[in-house]
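Let me begin by presenting the structure, written as structure tokens, before commenting on it.
Only one protein chain is missing from this complex, and each of the others stays in its spot.
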Amino acid sequence: EDTIKIGYIDPLSGAFANVGDAGLKHFQYLAEKMNAAGGVLGKKIEIVPFDNKTNAQESLQILREVADQHIHYITQGNGSSVAGALVSGVEKHNQRNPDNRIVFLNYAAVDPALTNDKCSFWHFRFDANSEMKMKAITDYMADQKDIKKVFLINQDYSHGQYISKAGKEMLKEKRPDIKIVGDVLHPIGKVKDFSPYISQIKSSGADAVITGNWGNDLSLLVKAGSQAGLDVDWYSYYAGGLGTPTALGKGAIGHVKMITEWQENLAVRYKAPELQSMLEEFENRYSGIEFYYLRVKTEMDMLKKAMEKAGSTDPLKVAYAMEGLSVDTPFGKATMRGDDHQLLQTLFMSTFTDDYLKYDSEGTGIGWKMDARIPADETATPTSCEMKRPSRS
Amino acid sequence: MLEIKDLHAYYGKSHVLQGVNFEVGEGEIVSLLGRNGVGRSTTCKAIMGLVAPHGSVRFQGEDLGRLKSHQVARKGIGYVPEDRLIFSGLTTRENLQMGIQKMGAEALWTLDDAYRLFPRLQERADVKAEMLSGGEQQMLTMCRTLMGNPKLIMIDEPTEGLAPQIVTQVGDFLLEIAAKGISILLVEQRLSIAMRVSHRVYVMGHGQIVFEGTPADLEANEAVRKEWLEV
Amino acid sequence: MTSALTLTDVHKSFGAAQIIRGVNLAVEPGERHAIIGPNGAGKSTLFNLISGRYLPSRGEISLHGEKISDLPPYKVNRKGLSRSFQITNLFHNMTVFENLRCSLLWAQGYKYSFWHLIGRQTGLTEATEQWLERLGLEKRRDVQASLLTYAEQRTLEIGTTIAGGADVVLLDEPTAGMGLSERDHAMRLIREVTRDKTLLIVEHDMSVVFELADRISVLVYGEVIASDTPDAVRGNAAVQEAYLGEAH
Amino acid sequence: MLESIVFSVLNGLLYGMLLFMLASGLTLIFGMMGVLNFAHASFYMLGAYCAYSISQVLGFWPALILAPLFVGLLGALTERFGLRNVHKHGHVAELLFTFGLVYVIDELVILLWGQIAVPYGIPPSLDFTLFTLFGSHFPAYRGFILLVAIAMFAAIYVLLVRTRVGMIIRASLSHPEMVGALGHDVPRIFTFVFAFGTGLAGLAGAMAGNYYITEPGMAFSMGPIVFVVVVFGGLGSLGGALAASLIIGLVTTFAVSMNYSVADMLNSAGLVIGPDSMFGGLLNINFARLGQMLPYLMMVLILIFRPRGLMGDRES
Partner (left out) sequence: MSGASNSGAALGSLLRQIIVWVVFAAVVVVLPHLFTSGSSISMMSQMGVFILFALSYNMLLGEAGMLSFGHAVYFGIGGFFTLHAIRAVNDGVFSWPLELMPLVGGAGGLLFGIIFGSVSTRRAGVTFAMITLGIGSLVESSANMFTDFFGGESGISANRVTEVTLLPFSYGPQIQVYYLIGAWTVFAALLMYLLTRTPLGRISNAVRDNPERAQFVGYNTTMARFVQFALSGFFAGIAGGLFAIMFEIMTASNVGLIQSGSVLLMTFIGGVGVFFGPIIGAVLITYMQTALSGFSEGWILYFGLLFVFMVMYAPMGIAGVIVAHFAPWRAGQLHRLIPVYALAVVPAMLALAGLVSVIEMGYHLSLAYDPSQPIDLFYMQVNVTRLLPWVVAVVVLAVGVALLKWVSGRIRERWNDINKTTERPEAAR
């Protein structure tokens, strides 16, 4: 075999098709770059897309197909519920088929359980988990003295449910004076018109909203808010891309924050010209999609490094090699924690503003500006993972 | 007026009409007699274009062979089917209105005529037609077709299921229609009524016409009656 | 002795229209009773009431002294009353044999059984074959009902009604649409298969009625205006006027 | 409180009217032709996509007129070359035909426009605030939707009441050959009705595609709920469809804002029931979550207890 195949399992149809499609393009673009630079261990990398329709069961069916095609690496990110199913699916599969193992590289599913009680040797997470992000958000909020009333609105599944729970708990601890005036879970991927929810936020008198929404669930939410003239601060996970900046509009200037591992203007601020030229090339190539996932690059780099370290593409060896491995990013070292396979990387809090450095978002004339930098080691939270490792042979 | 020459018709593979020839003149009442299953109803359907006719069907000099049934109807031929084909979703009145081809056209026959002839229909005007009794449905079917002001009307077994007293009425009714100048092709089982109203009769047997003449001729021709009509 | 079928002051209206206006009728066991009357008089409606298809608005119907007027059709049937339809009403996609077998199933106690293999029930098969023979349909055993000739369909209609073994049988215009020879055949059949049964029949063909019936009731506008022997009915002036007209 | 009620009513009305736009065409086809057009929502989606493409070239207003006409034409072709051949096999076959059509249309949309939503936006001329209430804006486009929906109601009403088309079609349901023998061109009328119904769906799509998002999943997400509306309102009843649309629009909108559970209510009455106690799981279910299933529950109940629906006059 002269190619290393990576199965990309994410929604390519349905409500979140745009999210899955954007992710896929990141991977395909980076694979192309890597191949142009000689590939990994002399082999080419190929991204094989599979459409899971954001459905857990569908994903397991795909997992079977992946195994049949002898693909040993899969990557997925959209939906922690799907990731949860994949983690246990991969675990069972590898147990039953020791000669055809699969490694799961998770680039976006952030439910903390995946690196805590559900952790698996075969699963590696390249995004900061929700606990880490929520900690950063609430730390930041703790300093904003004018926040009095907070509303939480989230998708009704593990990821959103966690945010709703953790958001309330952490806020209570850090700012007992803040009143939680609303906590809503809505069906994921099904709401077409968020106006009823917006009226709810409006009548609750909230001055800040926390949401872990993503994809259309986020852009429709903020769009409905801006149409109704809702005047609140948004504390979000994913407001940086995929139509949300467009949906936000001018009214949002200074009112929307997000927690991420990067945003485009950081490449200017931290003087990373190669990153800048990469994002420009990407954006020229795919008009309408911005380079959003730096962690996809981190993931690919780390996979490459692990394979080279192991001197093999064998999943078991590569997985062992990845434990504790570090790669450099323009914003500092990123390390794969061996205990739970959670990547520790620098996080940033940013605001949507017209006072950005270089790059605006989606041609809106508004862009992201850094508020705070949280160094990798400060993002770490303890883990309850008791990793069961297979024997090394 | 209506001229049928060498008409053939098929149901799938069965050859039901095997060369039928007859004609109906202006203002004439002509009866088509015969046993069950000889193909009288099929003849009507073939003229109407409801089964594909092979052969020549001419009406007022025009060939109807290739026309769809609604086009045949618009030429002025009305058809009262033996199985009534009541529109079950509609009321009695709506069923009658269905017969009208063009709203507002000058009409020889109107709703009022229908109601005058069969007062029972007026009483049941707003009832769903499927609820009508068997006999009432029969009346409705005839009137429905007349509403289209046909020049020629083909009536298939109008007296089936009618009470004896109404049967008599239907005879009078047919004469009244003819009096308005409408030609009638009557398909009947009951000899008595056919003999009473017809100007001419044809007897059918096995997909062909086997006798043609006046009612009196038929009355006189014991052999034909024995062979083709009775037990 | 109780009558086979008793109707006491039965009424039926549809909306404002009163169709049946107080019918009283008693049919004795073993009697062949005909109902005649003008079109729309309510004869079929009466059958529908008796057989459970409609609920009477008022009044009571009983079978062998047992009230049936509030039972659904299938329960009435199970009590031993069966009816045919003015417009042929068969299981059109089934063969003649299966039509008859279906009408025997409940009577033979199979209910909704899914633990009997129907082909292995020799008693059932034999009974069905016997009926085929009695109806003269044995040659048409495996022909789909919809492919039968009209007369054969009417025969099967009668057969399906009677095969279940009901002892009170209602036939609604069984010979309508038949030619002379078929009618004779049907008459013979009816007479034969309803021996020892109670028969209630609606017909417009007076030759059939007068030949078959022991007693005749005349229904006009939802009321029984006469109920008597055939000869008496024929002579009744009111009946002549309302129904028979000049034809008879 | 008043504020939130007013908003819920407004939102519910709007959603209801959008539902009605879709339901009207469906109920027309359903009620008149007896065809349960499963592909109705797919024609709705086609309307949105066509309107998007046309508006790219000619602008929004021409698109609003042309897209429904185009979709209606597609409907006519579908009827003429597809449905008509199936008609003789009965209603179930017709229904299955439209069911298969769903797959075909939905895929064709993906083939032509891709998996990802297209940026079909509200025209700038309607992108302003109509009025402001309790500090919330009411966008003008919403007003426009309401207006068009009312106009649609009127147009269909006229078609149903002022012409004999409805009667002829209902008659054709029992005996089409007889209707023909009475001089009516049944096939043509069927084509016309189907085209009109699908054209209405196209109009709904053109109107709603930019209010929501125009993406390949939009048909599937609307399909079942539109069926609910039509069945709930009563097959073929236009008034029923209107009433049902509004009821369902309001009910679902209000349910969203009822962020309580039975347990919460008991709680405020002093009874504390945790999610782990017996029936606790059940009692702790949020009304808002119930909202999703309410329309279906309503439909099932009405079918069981009043199968002809709210205002329908016959069962099926």
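Each chain gets a letter, A, B, C and D, in the order it is written, and its residues are counted from 1.
Assume contacts are C-beta pairs under 8 Å (C-beta built on N, C-alpha and C of every residue); 3 or more make two chains touch, one makes a residue touch a chain.
What you see is a predicted model, and the numbers here were worked out from it, not measured in a lab.
Here the missing chain is touched by one residue of D:L108, D:L146 or D:M258, and it is D:L108. Check C:R101, C:R154, C:R183 or C:K197 against the missing chain and you find that the one touching it is C:R101.
Note that of D:G143, D:P187 or D:P224, the residue touching the chain absent from this view is D:P224.
In the full complex, chain C contacts the hidden chain through residues 51, 72-74, 77-78, 82-83, 85, 89-95, 98, 101-103, 105-107, 110-119, 142-144, 147, 160-161, 164. Counting the whole complex, the residues of chain D in touch with the unshown chain are 36, 82, 85-86, 89, 91-93, 95-97, 99-104, 106-108, 110-115, 224, 227-228, 231, 235, 281, 285, 289-290, 292-293, 296-297, 299-300, 303-304, 307, 315-316. Although one chain is not drawn, its touching partners on chain A can still be listed: residues 24-25, 28, 55-58, 60-61, 64-65, 67-69, 79-82, 84-85, 88-89, 92, 95-96, 156-158, 187-188.
By definition in this document, only the chains that are shown with their structure count from here on.
With centres computed as the average of Cα coordinates, no chain lies farther from chain C than A.
Remark: chain C and chain D have CA centroids separated by 49 Å (rounded to whole angstrom).
With centres set at the average Cα position, the gap from chain A to chain C is 76 Å.
Judged by the touch criterion defined above, the protein chains link up one after another in an open path, with no loop closing it. Each chain pair that touches appears in this list: A-D, B-C, B-D. Interface of chain D with chain B (complex): residues 164, 167-168, 170-171, 173-175, 177-186, 314.
Residue ranges on chain B touching chain D, taken from their complex, read 48, 50, 68-70, 72-74, 79, 81, 85-90, 94-95, 97-99, 101, 103, 144-145, 148. Interface residues of chain C, counted against chain B in their complex, comprise 14, 17, 36-45, 86-87, 149-151, 173, 176-182, 184, 204, 206, 242-248.
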